[in-house]
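Below is one structure. I have some questions about it.
This view holds just a subset of the chains, kept in their places.
Chain nomenclature is as follows: A and B, assigned in order of appearance, with residue numbering initiated at 1 for each chain independently.
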Amino acid sequence: MPYVNIRITDEGVTREQKQQLIEGATQLLVDVLGKNPATTVVVIDEVPMDNWGVAGELVSDRRKRGQ
Amino acid sequence: MPYVNIRITDEGVTREQKQQLIEGATQLLVDVLGKNPATTVVVIDEVPMDNWGVAGELVSDRRKRGQ
């Protein structure tokens, strides 16, 4: 029954990568806690780079500087 | 003052259905806990089917198999 929410910046994540994130997070809960995969939910939120800040700066500005 | 967040897959939910979800969730908090509806907030997140996984699979793949 676990619920996992993965929040990342929206930078061209492919369908295959999303599949890998969902598979990997589900397996992690099975391996570590013995959870039932059938009821494990994983939700990926892709957040625009103008909406994500770190160190008080937009990620879109950090990317321009090569960070 | 309650805050309710309803997360569902993005599959053509209509404006009228959203209205019903918001009305119903607000009324639930009034009925069960006597909360003030004026300050009850409900936020609906529609998540792309490629971003939602259950049982380690994308919902978009499950839908193709008729699940």
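General observations
Just so we're on the same page, contacts are C-beta pairs under 8 Å (C-beta built on N, C-alpha and C of every residue); 3 or more make two chains touch, one makes a residue touch a chain.
Given the structure is predicted, the values throughout are model-derived calculations rather than measurements.
All protein chains share one sequence; of the complete assembly in this entry, 2 are displayed, while the total copy number is 6.
Keep this in mind: only the chains that are shown with their structure count from here on.
Centre to centre, using the average C-alpha position, chain A and chain B are separated by 20 Å. Across the complex, chain A is touched by residues 7, 47, 50-58, 60-61 of chain B. Every residue of chain A that touches chain B in the complex is listed here, in rising order: 15, 18-19, 21-23, 25-27, 37-46.
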